[in-house]
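Every protein chain of the complex appears in place save one, which is left out.
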Amino acid sequence: MDPRHLQSARALRAAYAAREVGPSDVVDALLTRIARLDADLHAFLHVDADRARAEAATWDERYAGRTSPAGLPPLAGVPVAVKDNMCTRGSPTTCASRILEGWRPPYDATVVARLRDAGAIIVGKTNLDEFAMGSSTEHSAFGPTRNPWDRTRVPGGSSGGSAAAVAAGMVPLALGSDTGGSVRLPAGFCGVVGMKPTYGRVSRYGLVAFASSLDQIGPFALDVADCALLLRSIAGWDPQDSTSAQVPVPDYVAALEQGAAGIRLGVPEEAFGPGVDSAVAAALHQALEVFAAQGLPVARISLPTIEAALPAYYLLAPAEASTNLARYDGVRYGLRAAPDDLYEMTAETRRGFGAEVKRRIMLGTYALSAGYYEAYYLKAQRVRTLVARDFERVFQQVDVVVMPVAPTPPFVLGERAQDPLQMYLSDVFTIPVNLAGLPGLALPCGFHAGLPIGLQLVGRAFDEATVLRAAYAYERATPWHRERPPMAAAA
Amino acid sequence: MAKQTLVHDETVIGLEIHVQLLTASKIFCGCATTFGAPPNTLTCPVCLGLPGALPVLNRRAVELGLRTALALNCRVAPRSQFHRKNYFYPDLPKNYQISQYQYADHSPLATDGRLEIVVEDRRLEVGIRRVHLEEDTGRLVHDAGLSSGGSLIDFNRSGVALMEIVTEPDLRSPLQAREFLTALRRLLQFAEVSTGRMEEGTLRCDANVSLQRRGGPPGTRTEVKNMNSIRSVERALAFEIERQRTLAARGEAVVQETRHWEEHREVTFASRAKEEAQDYRYFPEPDLVPLVVDAAWIEQVRGLVPELPAARRDRFIAVFGLSPYDAELLTATPTTAAFYERAVALFPHPKTIANWLIGDVTAHLNETGRDLDQVALTPHRLSALLRLIDDGTISGRIAKDVLVEMIREDRDPAAIIETRGLRQISDQDALAQVVDAVIAEHPGPVAEVRAGKARAIGFLVGQVMKATGGRANPEAVNRLLRSRLVS
Partner (left out) sequence: MTIDPETVERVARLARLALTAEDHERFAGQLDHILEYCAQLNALPLADVPPTSHVIPIINVLRDDAVTPSLDRDEVLAQAPAHAGGFFRVPKVLEGG
């Protein structure tokens, strides 16, 4: 494949302006690539080829007669993919569930509207664990996505489709959503950059809700600068989302040029605990040395509540999810079954949920039910306070916390799908960040037996800029971001 | 003035009232709240509960809620939140309702208020337990047209701003319940918070009722629903109390249940649907942030509260010299009060206008079953009519007929008087002719008058009035007769 079609978003914009290649060339090439690779990877649930080509043609014209991308919106003519739990008007939005199979929303999510305003070409919708519940994309009703680095393994979840699409060079940018790690984990497993912004940084309007107090939409990209570009394009206050923050959006891309000098880093001792695979621990140690060599020594800190965060999350998130998913009853949209009796209609319709979703609805309903609210839900909310306080304490001493993304490298398909608790343990390092509402970024920090290992950087609320700067410094000093999965490099 | 204490075998009634607030848009989205629009034309992702939709709170709904809280002398919570009330029902798009729950240290918008009412000349204080905001549901319509049955749903109403007012169980009779609802409705109308019409569903009432012996434990409560007028509430409560009394007399227990009022059969019946203990699984709504109401905001709201009924009434007594009874009648609704004030501004004779409004106008309205704002009578026209009496153009007697014509034909009084030739006859010569003719025709009564029976003059006056089609100036007729017959 022509490498000019496989560039970062920033490089593409410059290339378009320099007339080295046009948006139509790139979109055509990527659509062909998707058609060739996706039968195997299954990153996409829906590809909007006609619309993408039509939009690309428009951008061809807009770039003609220009020598620089200045004056054009920041993502003009850049192909992107969107996780299939964000509403795209008139286009299927299934959340990888039979319940919403064929549903076409009558409205765009705010982030989708912002992508369009930024000039991005939405190529298609990517696969996920059903309703974003999962850590491997194996719980999709339409089949799993495979890890481009090793197709017998999972790409991580729940935004596995978006991560795989970027890793395999199908699109330079993609959006995912992260409730307990669903952007960071697949980014780590697929060797790409992925970020969960501060809660409230990016609008949730049009994101099909999983756990309302934890969900955030975040960018996937091949490098930190592209990630910064995409984040800037979607971040910012939305009057249609009461939980979105009225905090100005800095120029994250420009911030990278500031460098990372003076940023204080810390690594919690819990990152080296017994549950962490030796390969991951080794990669982490190596990363700490890279930082130190950059003049950024990493202090030893402690986050003792990390362990408690996971069980608290598995009470809070399912509880909120159980009510968020109550609307799927066959009345107004989506699947409807057994139409004769109302109660039966609802219950039979909801058979359309997969096992993991049903399990979480059961768990969540139980945690909220009379007699158990104090013991479970309320208790979990108190633990949440402890986790937030823990990070607050740590951020008095450091500016960025360094941790693994996951305790293990990507596991084999089917290995954990039958044991929910085992699956949940993948999120041990990502969940605390959602509970505290803080920004977290994942980027590649090494390989083990050809499988990517991800590094996670966590910052203060609304301080994405510092996290990005630290990540950028690490990236510039390492070769990982230049690696491509063999199957994709050969294509 | 104390609250009522329980006496031997008293009824204990508490009311739960839902009020549709006068906002242009819904509580969590910008869809219009227009009544009577074609089904499902006022919906959006938020009020349809589409995947991905999020609520944003309407400021005016909060202000109207605060206004009501102040009018009911409530304690406004400095901080309150919304909660999800979870249950499945097809008219509830998300299968949870965003409402406000009261528990532990979580307070809804306002609590601990009171409304004073007057029942049979006694003043009673009814406690208000809480006032909170929530969203309305859609409307379920049973589809009679389909042979297979089926229900139809219109979500235009889904998301309309509702305010729930819950009273303490301080009411002791159906009459008290009726008076409370009447007073509450009036307050809500004057405060411009709601139109408060039960028939239109902008005011809805459920009642809880039990019997209790003095000093005894609380009786078993039943909840009564589906009453669609204030009279209905009174009748339903009367029926339910009688039903419970009958059970008690037979030694049978009252079952704690929800009962529906059947208007036509005038009975309450237990709901046919299987009664499942409802577990609403309340928890704080994560999609809405807490509401913090500070003293400054409360004062701002207080400054914008329209004049409430009691204050209006007192002002009418003080400024217009009306009796408390008349002032009460003239402030029964905001429309009447506004009408009265405007009319007095145009024709500054407050007592005259009061008499006409309370007397002839009300009589006509009652007869035709209409309200003041439904008829073609304006303060301008009423004051014009009264001015025509005042300057002698027509008699008071004729004016009563003209009033009815004005309303029926939607015309100005002057036009009616001209068309029907109703001008009062005051011309001395014209009247003298008629008077002389009547004297000549009725020698008997004339003789009685001359004999000193002054009352017989009335008969003669009546005859003159009859002969002139009622248009003779009665004072002038009287003077003429006296001058002729009484020396």
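All chains are identified by letter, namely A and B, in their written order; residue positions are counted from 1 within each chain.
Keep this in mind: a residue touches a chain if its C-beta (ideal position, glycine included) is under 8 Å from a C-beta of that chain, and two chains touch if they have at least 3 such contacts.
Note that the structure is a prediction, hence the values are computed from the model and not measured.
Trainee: Of B:20, B:43, B:222 or B:395, which residue touches the hidden chain?
Mentor: In the complete complex, the chain left out is touched by residue B:43.
Trainee: Touching the absent chain in the whole complex: find that residue among A:1, A:21, A:281 or A:378.
Mentor: A:378
Trainee: Which of A:28, A:277 or A:348 touches the chain that is not shown?
Mentor: In the complete complex, the chain left out is touched by residue A:348.
Trainee: Tell me which of A:10, A:83 or A:332 is the one touching the absent chain.
Mentor: Only one listed residue reaches the unshown chain, and that is A:332.
Trainee: In the full complex, which residues of subunit A touch the absent chain?
Mentor: Contact residues on subunit A toward the absent chain are 103-104, 106-107, 198-200, 213, 239, 242-243, 245, 307-308, 311-312, 314-315, 322, 326, 329-336, 339-343, 345-348, 350-351, 353, 358-359, 361-363, 365-366, 369, 376, 378-386, 388, 420-421, 424, 435-437, 461.
Trainee: Contacts of subunit B with the missing chain: which residues?
Mentor: 23-25, 29-32, 38-45, 48, 56-62, 81, 86, 88-90, 140-143, 146, 149-155, 225, 258, 260, 271-273, 276, 279, 281, 283-284, 286, 288-292
As a convention for this text, only the chains that are shown with their structure count from here on.
Trainee: Using the touch definition from the top, list the residues of subunit A that touch subunit B in their complex.
Mentor: Contact set of subunit A toward subunit B: 86-87, 93, 95, 100, 103, 105-107, 109, 204-209, 211-213, 239-243, 319-320, 323, 326-327, 329, 331-333, 342, 346, 365, 368-370, 373, 377.
Trainee: What residues on subunit B touch subunit A, complex-wise?
Mentor: Of all residues in subunit B, those touching subunit A are 45, 48-57, 84, 86, 88, 90, 93-96, 151, 153, 155, 279, 281-283, 286-289.
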